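Only a single protein chain was left out; the remaining protein chains are all shown in position.
Let's turn to subunit A:
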């Protein structure tokens, strides 16, 4: 690593030397290996007098006769100071800087930069973190590890989506997720839904494809400044992923890594087991609710016409889920000589979900290499090919007989699901499905017969050629691409609800992103202390998404699920979206004596989605940092490294394609209440429709302005490190698709309207409370608090809908509030806050359109402890999310149908609800007169009414989770001296082990019904998230 650092960073050659009284010399060695260190800077403190060590680590420097202090510095090593005194030989052993004070990080476009030189907050997660506790989705592995990064997994669906947001939501309707960059090339992170109105399948977001086994490090660039060079797409931060490479001058090594992991539902509802199927204390075998009589073991005719005993089946839901299993095996081969590197890796992932008959299998090939040529040219490339096969992906949602979780979660307590899982039970002899519990569909039929599939083929990578004609000029061109073919099929056997004669959906999605970066880097010492690093760049980016969606039903051959076999099919619904950006940018970096740094950046983008007159926009940035401990001599051991940093920057943003002019869309199908039958042409007549969103030919780019100040402070020889940042980020002129009164003829207008402001603090504290010999305990706390607010909006509006919700409750952004107000029905109250009661029924009165919560959390905190002793390492991560609210349809339904513990109490009693009876009201619905409530209702009515009002489903989403617990042991290499084994390590890992604290009953608060889009904080029969336990073996030859 140090060799690489050497090539990457321009050394400060110190040329001043003047007549001195005497000379001092010595050898500088690496304290760990004992090998000499060439290129170490040796300075006479307080002067410009200095030299570098030679290839053998030796130096000789003139010093005053009275002595002084020598300062030894080298990238990646702790700074050493030695009193000269009267000595003439001073040998120095330098220790590796474990805290990586001077580590190189990768920022924009593959540009490497020393972390001390950055004027913005950066946090890196190394590969070990991804492997010691495996997640098949790398996004989830970031949870709790990086301050300011909010990770939210959607559900327990295999290959399900996961949302990452850095420093809060900055756009109401646009993308809020960071840009993912792999080896300098932006890749796609789409979460394209193939949904109908109330349900759908979580097909995952494409960043989840990234193979953890190939990752060397993930660097999170948080602010706009960190990303000015990527242009608008980096507004939400950048996750820079560097893949593993072969190392120069290393022998060929083979690494084998095998893991097996077992998944189970993380949290299932606390069911009651005292009452069963029925209503009003009457047993009803067709009921889906649990308001029947108390279990008494009587015989009754079960829904499948068999005679059953009326008693609880306590584990009926738990037994529906099986133990999920994931196997990940990878083999990689890497090495290099003095001019080339090479690495090839194969990873195979096989995962069976906790839901029966759902599985995914993913194979990843990764190949990369580099070569330096004799004529100053160099080149490198990397290519990753992936194939994911997904057999069985459950439909989620509700109001949909095919969505299993909604049926299973609220299954009556006396139904033994095991009895219904066999084919000859859920199918009639003629092959048609047997209706299940009245009028729904057997979940086993749904899962085993209507098997949804997804096949994703993906190729991404880059090629780079570079030319380094002199030591100060470097020209490189990197061309990268990411190509995805995603083929999804949803099949419905004849007899499925809504598909009497069978049907299918087929969605073929093609995505491509091509990116070209031409960089010219000039690195010159202007004076002996001042260095200039100037980057001139040109960038072309092209994103293309094509989707062809076919839907058909009424199959001639009921077993053939191809669109040609459908007698009723609509024409393919085709989308072809293309966005292009051209950018030109510069980054002028100045460093003074390697402790004072200043960067000035600027970028102009030309964007295809904006009107020609407004499609060119420039955005500047400036950042600076100072390493105070190098600048001044504090003369104290309290702190050994102090760095302060600050930056200000702007980033411009655009919109989605085709929003500028009104058009007519050819219609294919015709919306109807259930299913889709009618298609165009109708009686030979075609149909067209205009835009729902009013086009706007005068859109301007939106502008995000941000600044941050922060610092990195190391105390007690880096035993305590505090990295803190305060930032403010405001996006103005937001391009928003503002919902308007439909009587305008439109659902929404595209407008430049509104500003969102995020401000917050991020703190990372790393401490080493105990270090005794080989034993070491390192504690890390990541804390982030973000305050989000919609600070302005166009005059005629009071709020903007957050798009993406399909039914009540919805999400909105209100002026002066954090984006994400939950909006739905609530109980009516009098002026004193008493709930108003209907004078006839004794039930509560409700009203629509109320603010009932907000999804925005107060802060997030990750707390990691790692204990290591020789080859043994144990670590635990606790993840705490404070505040914010979530709406749970599941909790409301479970209560409404009497399935859970809290509904047991008071079933035999009449209940008089808290509240007052409404006697008279004014025109606006304000209570004029009331009287105390004296009308008794039943427990069934009480819990039934809470299911009708959205406010009763809103809960505090605070949680504390034991996110990770892992132990690994690297066997002493001495054991393998006679074997061809380089190293062997073993690990056990657990993820999502315990919910230590939560205010919401029955469900995991960390879920999202609508996937990874902006519509968060809404839960509705999500599949349970998973708890995982696994073991891992890593072997290097």
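Going forward, a residue touches a chain if its C-beta (ideal position, glycine included) is under 8 Å from a C-beta of that chain, and two chains touch if they have at least 3 such contacts; residues count from 1.
Here is the rule we go by: contacts and distances are computed from a predicted model.
One subunit of the complex is not drawn; among "Succinate dehydrogenase, cytochrome b556 subunit", "ABC transporter permease", "Rod shape-determining protein MreC" or "SusD/RagB family nutrient-binding outer membrane lipoprotein", its UniProt record names it "SusD/RagB family nutrient-binding outer membrane lipoprotein". The omitted chain makes contact with just one of the residues A:33, A:306, A:636 or A:743: A:743.
Across A:64, A:85, A:314 or A:690, the single residue that touches the chain missing here is A:690.
Listed here are the subunit A residues that touch the chain not shown: 432-433, 435, 439, 469-470, 472-473, 475, 495-500, 518, 520, 522, 536, 538, 540, 553-554, 567-568, 570, 574-576, 578-580, 582, 584, 606-609, 615, 657-658, 660-667, 670-675, 677-679, 682-690, 692, 739-747, 749, 796, 798-799, 807-808, 847-849, 924-925.
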